[in-house]
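Left out: one protein chain. Kept in place: all the others.
Each chain gets a letter, A, B and C, in the order it is written, and its residues are counted from 1.
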Amino acid sequence: MAMLSFPHIAYLIPLLPLLGFLINGLGRNHLSHRAIAWICSGVMALAFAASGWVFWNLPAGAPTILTAFDFIRVGVLNIPFAFQLDALSALFLLIITGIGFLIHVYSSAYMHEESASQYGRYFAYLNLFVFSMLLLVMGANFVILFIGWEGVGLCSYLLIGFWFRNPAYAQAANKAFVMNRVGDLAFLIAIFWLIARTGSVNFIDLPMALGTVGQSAKLSAMDITGITILLFIGATGKSAQIPLYTWLPDAMAGPTPVSALIHAATMVTAGIYMIARSNLLYTAAPLVLTIVAVIGLATALLAATIALRQNDIKKVLAYSTVSQLGFMFLALGSGAYVAAVFHVMTHAFFKALLFLGSGSVIHALGGEQDIRKMGGLKKSLPITYWTFLIGCLAIAGIFPFSGFFSKDAILLSAFLKSPVFYAIALFTALLTAFYMFRLFILTFGGSFRGMEEQRHHLHESPLAMTLPLMLLAVLSVVVGWIGIPEVLMHGGDRLAEFLSAVIPVASGHEVSHATEYMLMGLSSGLVLLSIYVAWSRYKQYRSEESESSLTRFLDNKWYVDEAYQAAIVQPLHRLAGWIRSFFEPRILDGAVQGVGRVVRYLSQQIRFLQSGQTGNYALWMVIGIVLILSIQFFIRK
Amino acid sequence: MIALLLVLLPLIGGGLVFFLPRPAAVRPLSLLMALSTLCAVVLGLTLYAGIDSWSFDAEWIQPLGARFTLKGDVLGKWMSMLAALGSVLSVLGSWNTDRKKPQRFYGLLLWMQAGMTIVFLSADAFLFYFGWELALIPAYFLSSIWGGERRIAVTIKFFLYTFVGSVLMLIGLIYLHGLTPDGSFQWQAFRNLELEESKQVWLFWLFFLAFAIKVPLFPFHTWQPDTYEQVPTPVTLLLSGVMVKMGVVAMIRWLLPILDIGVFIWSDVLICLAVVGILYASLIAIRQDDLKRLIAYSSIAHMGLTVAALFSLTGFSNNSNVVLQYHLIGFQGVMLQLFSHGVNIMGMWLLADRIESRFGTRKLSELGGLARTAPTLTIFFVVIALANIALPLTNAFPGEFLQFNAIFHAQSPYRIVFLIGSGLGVILSAIYTLNMIRRIFYGETNSATENGLRFSIAEALALSVVVGLILLFGIYPQAALDFTNEYAWEYVKSIDITRFLTK
Amino acid sequence: MNITPYIFWFLSVMALFSALMMVTSRNPVYSVLWLISTFFAISGHYILLNAQFLAAVNIIVYAGAIMVLFLFVIMLMNLNRETEPQKNRWLKLIGALAGGCLLLVMVAALKDAELRSQQAMVGTGSIGLIKVLGKELFTRYVVPFEISSLLFLSAMVGAAVIGKKETPETLKS
Partner (left out) sequence: MPINYYLFLSLALFSIGMVGVLTRRNAIIIFMCIELMLNAVNLLLVAFSKMHHLKNLAINPMIGVDGQLFVFFIMVVAAAEVSVGLAIIVMMYRNVHSVDIQFLNRLKH
């Protein structure tokens, strides 16, 4: 079967989740829970298998382009509906389908209390999301990428608003979509710009556009800067960076597995994927790279400080996600695209693990999300406890957990970019370790602080939930070993080697091994210290009522939401209201009606002539005759 | 022959329906007529695609020099397909609605279709004007007899407003007619005039105002929300799905090729108006509580984008192929979007009608929670609403994508401003659409929305057709682009005004 | 010494004076009488112009039949008192002014007309004689003449229908 051989099997990867979406979407009223779960997880497993197949058969070197059909072909503009298979997309395919599969399995238990049709709806959305995400990473040009980009935004919107009866959730869904659209607009303009200059949106045409293949460049320096900035603004929307990050914490309104899949592991990393994909452009725009690095760093720091004071288990994880995404942008900005992709990968595993773990906790507590009302869950939820610990260690960056390697690579790249960046990044990493262990200790350590009836119902989650946890825990440990730095193991950085076809290995800055060891030791030591501080601070639970202006500032998340509200939303709202209730009816329509009113007024006046008195009519007639005669005889001479 | 058939079928069918003695047979008969028109279009596109079958020419009003000339170029074919489709959807969508005097209602509806088809196909300015008014008059009766509470005032406003435009256009037509050497109203004769700049500058406005009012373009739009709100929804469906396209089609056929310099001179102003209109209408839509008005404003915004793209196509190419290529891209976007927006907005009206008739209100604030009680409605609504805001893989995306490209390539120093302005419309459209979805479907149900809603077979069929078209042209827009490609290329070459430089 | 101008002037003055009196009399009956006087003056003019037939018809039809009809109606309505409500004085003034203006304009316009030098044939000429007119009327103008009889018939019927008293019964039917 030709279809099942490489590369055509790649078509199956997005089509399978689409099939799952169609079956579940159309048959959600007729299928049982079990059937839905099996179909969805089944298509994901198959898609994962197909991705694996693609991954192993991937030829080295030039990417494989699969063109399904012409999407838009007008004149010089040719946008094929094509997929690009290369190291980068194959890697993302594996992550998406793999984690996607695990989360589907997990969801089958987590969402079990929903009615069959809601259950079907949930899985249909989830499958649709995976489909869109796969389009995003497989697309061979910016337009297909954009299709997936908007698609994941839509699914994110649908899933955040899954429990639509709660107006706040629906509002959060709207917010997410709209903020994403802001970024999308910039992305779109970047695409138009690219089309205007090069007439092509294909990734494989980028080197040509840059003039690296023996041709003169089609893009001027200004074009490159503009396009990359716009693309980056697009990425800040999707990947929740300053200034468009505030939707992500609100997006926690969705079911927890959704947060794990979409708002931690996959969708939010789309921005990193996109920039890594267009790394050639970014490398040619050093100014923009610096901007990316600064924004990433600022976001990382900002989100980390906010996470320090959050009490909602998912909110902490959400801010930590924002912060980690900031790290990835820092890496991108430092030119370390591989490190960014590496961190995407490790982060996908450990953050999915953490989210699923928190889901398990929430599930056990019957929907409780406030960590002040948790504690002492270690005994009742042993699997969750251990896997969560692994996740925390991974995110904190303890050797040999995966986070260590990826974070270390990022810190190193930041150091190469500027020691100041390094210092701030390191500080952020310490904060990360601190708030993660604060979360961990408050949740699992100490004694239970919840209600009595919750205590009775405490139970470990079913196997369908714990199995993904365990698998992810294992992966969170081992996945980092594909990118062991050169200094620890010769040829250990297999990831960079693997990606070298897509992302040229940067040469130039090299640091001595001693420096590298020192940086590694410094960060590890400080992180351990920070964990210890957290442990000593929170091993005995005390309420954190000590209000200072700083803590209040952090509690209110730097008042960013309020600032946006006051600076953008409210004025816009008021402007719209003014137009609707004043400008439109009074001025514009008023002008239209005014014409009518003037005519009516004049006719009212003229109506007095029409008194009904025949005598008057005769009088007017005579006057008219006189006038006409006068004109006729005296004026027209 | 096909072209004549397309005009005659609804005209005669409308007459038959109008004088039908029994109300029971009205809907099947009008559906039959509408479907047969659609079949005729499909036949014309497949079996009888030759230019002969799409042309018709006969003596008409000899003293005036007016001829009954129908000429189905690709634009005409494309839009008469939309008109036929709109008519079918309109009949299907109101299949279960009882109305007083249905004979008159559906008869007028079909006549309206006939008028619009004449506009789309005519190659004679007098015939064009005739069709333009023929489409308007049934609309007047339909809304003044079957409309809502404020129908009389609103209908008068609608009629007078559009009529003012028409009269201005008539003046322009007569003026051009007087200039033709053989006293003809033929398109080709007008085209051959190649007027000097000083005349085009003011003649342009005579035509433009008529078309802008029809589209409608900011600030000539105030008739539209009122009208759409008051008019019975099957009529609104035709009005906004097809009739407003008449304005754009008229610009494409009678404005850009004939008064090309006038268009070029004013293009900055026009694009600016269109872009302001996008933002303006979108902002109003954000604060709109009435579902039908909201859809009306969204329609204004989207048509604004189309018009902006259309007027970006004008200018000098200096015989550079590249510029023409980008004009081609933009024009293809306009062509695609004309059809797509028609389909989408018709879908929106079908749903709005159903919601209003089922729950007795159009106020978003009085709806809510329908996602739970009416899931099928929700799915249709979300799909169509998202198509309306041009989500990728729906039909509006390729169209708007290409249109934005056109704006980016406009020969105007302000093109970046225009691009960003119209781009902001994309964000605003997301805001109002999602708000609308949230307020209708999310949240808790109330007493009105507690009982959901089921679709009849006819309605489900109509909506499925809409969704099918949305997905077809969303996933494979090339089908439409291939259809219009050759015509579009000839067209953009013909509106290039570089030839005036060499004169 | 030709007497014709004197007769002309006399008749003219009489016509104008009677006309003025007709317009200004309060009592409608006086108005009718003054109008009859005017008609007589005009008939005199006709005779002066040797339009004998018209002079006769004018007296018989106008001064005789029509004016008697007026008189009858006025008396029938008992309008012989000076009961006519007066118009607003301003309106009267404006009316008079307008009429005066008309006269002024026409006179001003015509006083320099080239036909100033033309003469009307006075006292002689045969066209006004009954024989000539009658012959003409029954040959060339026979169709209009017959049609005018139809006009009279319809006027008669019309007058009868309009003048019929409208009772509730007739209204119903």
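Operating definition for what follows: a contact is a pair of C-beta atoms (placed from the backbone, for glycine too) under 8 Å apart; a residue touches a chain by one contact, two chains touch by 3 or more.
On a predicted model such as this, the values are computed, not experimentally measured, just so you know.
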Inset, instruction - Could you list, sorted by label, every displayed chain in contact with the chain left out? - result: A, C
Inset, instruction - Spell out the interface residues on chain C facing the chain that's missing from view. - result: 4-5, 8, 12, 15-16, 19-20, 22-23, 28, 31-32, 35, 38-39, 42, 45-46, 48-51, 53-54, 57-58, 61-62, 65-66, 69-70, 73-74, 76-77, 79, 84-87, 91-92, 94-96, 98-100, 102-103, 106-107, 110-111, 115-122, 125-128, 132-133, 136-137, 141, 144, 148, 151-152, 154-156, 158-160, 162-163, 165-166
Legend entry - Where the unshown chain meets chain A, residue by residue: 610-615, 617-619, 622
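Note that in this section only the chains that are shown with their structure count from here on.
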Legend entry - Pairwise touch network: line, ring, star, complete, or other: line
Inset, instruction - Pick the chain whose C-alpha centre of mass, unweighted, sits closest to the average of all protein C-alpha coordinates shown. - result: B
Inset, instruction - If we define chain centres by averaging CA atoms, which chain lands farthest from chain C? Would you check? - result: A
Inset, instruction - State the pair of chains with the top count of C-beta pairs in contact. - result: A-B
Inset, instruction - Can you check how far apart chain A and chain C are, centre to centre, with Cα atoms defining each centre and the answer in Å? - result: 101
Legend entry - Whole-Å separation of chain centres (CA-atom averages), chain B against chain C: 68
Legend entry - Of all residues in chain C, the ones touching two or more other chains: none
Legend entry - For chain A, residues that touch 2 or more chains besides their own: none
Legend entry - Touch list for chain C against partner chain A, complex: 87, 91, 94-95, 98-99, 101-102, 105-106, 108-109
Legend entry - List of chain A residues in touch with chain B within their complex: 69-77, 117, 143, 146-147, 150-151, 154, 157, 161, 164-165, 167, 170-171, 173-174, 177-178, 181-182, 184-185, 188-189, 192-193, 195-196, 572-573, 575-577, 579-581, 584, 588-589, 592-593, 596
Legend entry - Complex interface listing, chain A residues touching chain C: 615-616, 619, 622-623, 625-626, 629-630, 632-634
